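For this depiction, one protein chain was excluded, whereas all remaining protein chains were kept in their positions.
Read from first to last, the chains carry the letters A and B; within each, the first residue is number 1.
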Amino acid sequence: MGTRECNQITSAGEPGPGDGGKTGSWRVLRPVIDPSICIPARKNIAACFICWLYCPDCTITRTIPPTIDYEYCKGCGICAEECPTKAITMVEESGFISEENK
Amino acid sequence: MDVKTTILNLPEEEFVNPGTRACSGCGLGIAYRIALKALGKNTILVVPPSCLTVLQGLYPIASTKLACINVTFASTAAAASGILAALDVLGKKDITVVGFAGDGGTSDIGLQALSGAAERGENFIYICYDNEGYMNTGVQRSGTTPEGAFTTNTPIFGKTQPQKNVPAIMAAHNIQYVATCSSAYPLDLYDKIKKAKELQGTKYIHIHTPCPPGWGFDPKDTVRVGKLAVETGIFDLYEIECGGFRLTGASAKLIEKRKLRPASEYFRAQSRFKIMSDGLIKKIQEQIDARWEAHFEAED
Partner (left out) sequence: MHTIESGNTAAALGVKLARAQVIAAYPITPQTPLTEKLSEFIESGQMKAAYIPVESEHSALAVCIAASTAGARAFTATSANGLLYMHEQLHWAAGARLPIVMCVVNRGVGAPWTVWNDQQDSISQRDTGWIQIYINDHQEIIDTTIKAFRIAEEVNIPVMVCYDGYILSHTYMPFDVPDQKSVDRFLPPYKPENCLDPNAPTNLNSVTLPDVRTNIRGELAHGYMELRYLLQEDLRKSIDVITTIEQDYKKIFNRGEGACLEEYRCEDASFIAVGMGSLAFHLRVAADALRKEGIKVGVVGIRLYRPFPDEAVSFALSKADGVIVFEKAISYGYMGPLCSDITSALYKDANPPFVHNYILGIGGRTIKTDALIDAIRNSCSRPEGSDTADSLRWIGLKI
């Protein structure tokens, strides 16, 4: 079966995630948020959210607590570096891979 | 600047999908995401070949959620002019037209069309994200690569010419609005683009976007390096509105503090400056000091 049904005459991309695949697979280190240190999490108020502000890949939500989409998070570490309370730690991805494979 | 957006009232909606092909820690990733929040849905983007072309996605998937046309390298500003003309003739109002190009596509190959569009006073926003080199094709030197920097075609001597000052070139066109921003200061970036959106005429925004692989630093340091550029006075955050110059944000704060960090801190943070001579570092520090002396004097 060919692409005739595609019906497009020039390239026109439609919006959707994962153009680069599941970019979570790029990670060597994974950011982990400690809710007992994270300001919005421990105070239960909308505050800080610097990790959300700086994430280059839209994988952090501005929620209480902030959540990270590990399917796409590339593990750049900006969130951990910029977190004012050091609530985010970069942890070896390999530990999680063996956990997820169990 | 009167409007000062905070993290809490920055719009939450994302106009970029996750899972792009941008490098881990990409400075453009931050700038693009925030810029699109300021631009909103009623926008048409014009994008020439650059890192952004790749970030926006390969057919048939688009990471960007905005309408976009990809164009040839030299023609960003001309294409934007064409869209404006079409929208006007078709009576389609309230659509913001934005050219979003890299430094190569702006200061080098794209300069002619940009100058033409500015001279015609085309009513669009031209955003140049400046990672100081042709990074998408593998770190070749561009007009905005800083003097002394390693690039793949200045591998031993480093770039021997100084940086092209594109915001100054655009200001000389007497356009409506010129502003410089940085990925490291997203709220300042957001406010400036929002402001540009409300103005009529040609608006030029120049964003300093640190590039981990091209500049030689760990991806986690993207924001730190961006901040160092401003705190050392190497990259100034300012706006020029109808000819009136004003420092903003963290650069304006330096006027109060009267103290800049030494430029060498910025150079030491990136391996592309490893080949820089002490003499050149000294020369650049003197240039920065002279420029900031003038800023301090203007303030007094």
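Rule of thumb we're sticking to: a contact is a pair of C-beta atoms (placed from the backbone, for glycine too) under 8 Å apart; a residue touches a chain by one contact, two chains touch by 3 or more.
Just so it is clear, the model here is predicted, and its values are computed rather than measured.
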Worksheet entry | Absent-chain contact - pick from B:Leu8, B:Ala86, B:Cys242 or B:Ala298 | B:Ala86
Discussion item. Among B:Ala67, B:Leu199 or B:Ile275, exactly one should touch the missing chain; which is it?
Written reply: B:Ala67
Item to complete: Kindly note down the residues of chain B that lie in touch with the hidden chain.
Response: 41-44, 46, 53-54, 56-62, 64-72, 74-75, 77-83, 85-90, 95, 112-113, 115-116, 119-120
Worksheet item: Hey, which chain A residues sit against the chain that's not shown?
Response: 1-3, 5-6, 8-16
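Definition applied: only the chains that are shown with their structure count from here on.
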Worksheet item: So what's the Cα centroid distance for chain A and chain B, whole Å?
Response: 25
Discussion item. Could you list, by residue number, the parts of chain A that touch chain B in their complex?
Written reply: 8, 11-23, 26, 46-50, 52-59, 62, 69, 71-72, 74-78, 80-82, 90
Practice prompt. Using the touch definition up top, name the residues of chain B that touch chain A in the complex.
Written response: 7-8, 10, 12, 14, 16-22, 24-30, 33, 56-65, 186-187, 212, 218-224
